[in-house]
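All protein chains but one are shown in place.
Coming up: chain A.
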Amino acid sequence: MDRRSFLSSMLFSAAMPRLGWADAGNPAYLAAAREADGAYALYGLGEDGAEIFRIPLPERGHAATAHPSAPEAVGFARRPGRFALVIDCVAGRETHRLHSPEGRHFYGHGAFVEDGAVLVTPENDIETGRGWLGLWARDEGYARIGEIPSGGVGPHDILRLDGDVLVVANGGIRTHPDRGREKLNLETMRPNLSYLTLRGGIEEQVELEPELHLASIRHLAQAEGVVGFAMQWQGDLPDNAPLLGLHRRGEAPVLCAADMAEQFAMEGYAGSVAMSGGQVAITSPRGGRVHVFGMDGQFRASLKRADVCGVAPAANGGLLVTDGMGGVLRIRGEAMRPAQSYDRAWDNHLIRVG
């Protein structure tokens, strides 16, 4: 360590008070966007969707992960991205840049465990197609400290549950960056939902019936001890395959679908999922609608909004959604009302802070 970095680390740890999300203006959400002039940025938004901060990004983002206590976010590049940015949301600047190891790429998602000391990143081992979870130590400047198998192919979203259990959506689809997002194994793909810990490895895996093996499990949400998983159908369209599942540990998953016409209208694609206040919602930018279900899996409402994709829980028990036209809308019960309208395109995911 040279003198300057020694001094700055001294300054940071001793002289500076520990910063929290309040110092970043208490954002309730993080979301990436493309701006009117074509530039990309990460935004912090308040409960009502109002802008709290804006930090430029070098490329299009996919999702972000918020540190549980420090005002720090990790922004991931779109699949098959090979970098992630650690962003100081108070200073509004990048503090670290993570590069996936040689032969690996990220999937656009990540999660913190161990009180925020370890960042976990789903990765593709490009040559074998095997899914891995990369481990990074925050206190060591996000040094790579290890990796464990994800339990499947194409690990996409990852969430931390109580007790530092991780749940991973192994989407099942093998890709190779040299061939873009081309899907190389559709006939044999077998997605799963895997529960694991860093020390104990896989604890439980959930696979759907063989006739649903084309339903790629991609995105996750949790509430009330239930994990919601959103899927993307890889077969011929139209198809009324379910795009949402609800899973409680140790039980069989409950699959959720609307009536046939509404199910077809989702175009086999759920982009994000969120749970809040006894509701679970999935978004379909292709179908231009949000489907709202009860926690019992019963379909409740179809709310139309073009290019809608981001969705996250709101503090009042409702949900907040974002779309590619800059809209931020609030869902309460079975109604959707606009909250904000910006001149920018919100990217796939809206991430709840804290």
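The definition used in the following text is that contacts are C-beta pairs under 8 Å (C-beta built on N, C-alpha and C of every residue); 3 or more make two chains touch, one makes a residue touch a chain; residues count from 1.
Rule of thumb we're sticking to: contacts and distances are computed from a predicted model.
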Options "Protein translocase subunit SecD", "ABC transporter permease subunit", "Nitrogenase iron-molybdenum cofactor biosynthesis protein NifE" or "Imelysin": UniProt name of the undisplayed chain: "Imelysin"
Sole contact to the chain not displayed, among A:91, A:145, A:261 or A:315: A:261
Among A:50, A:143, A:184 or A:306, residue touching the chain not depicted: A:306
Residues from chain A at the interface with the omitted partner, ascending: 34, 62, 78-79, 108, 181, 218, 232, 236-239, 259-262, 264-265, 269, 271, 285-286, 288, 304, 306-309, 323-327, 337-338, 341, 343, 345-348
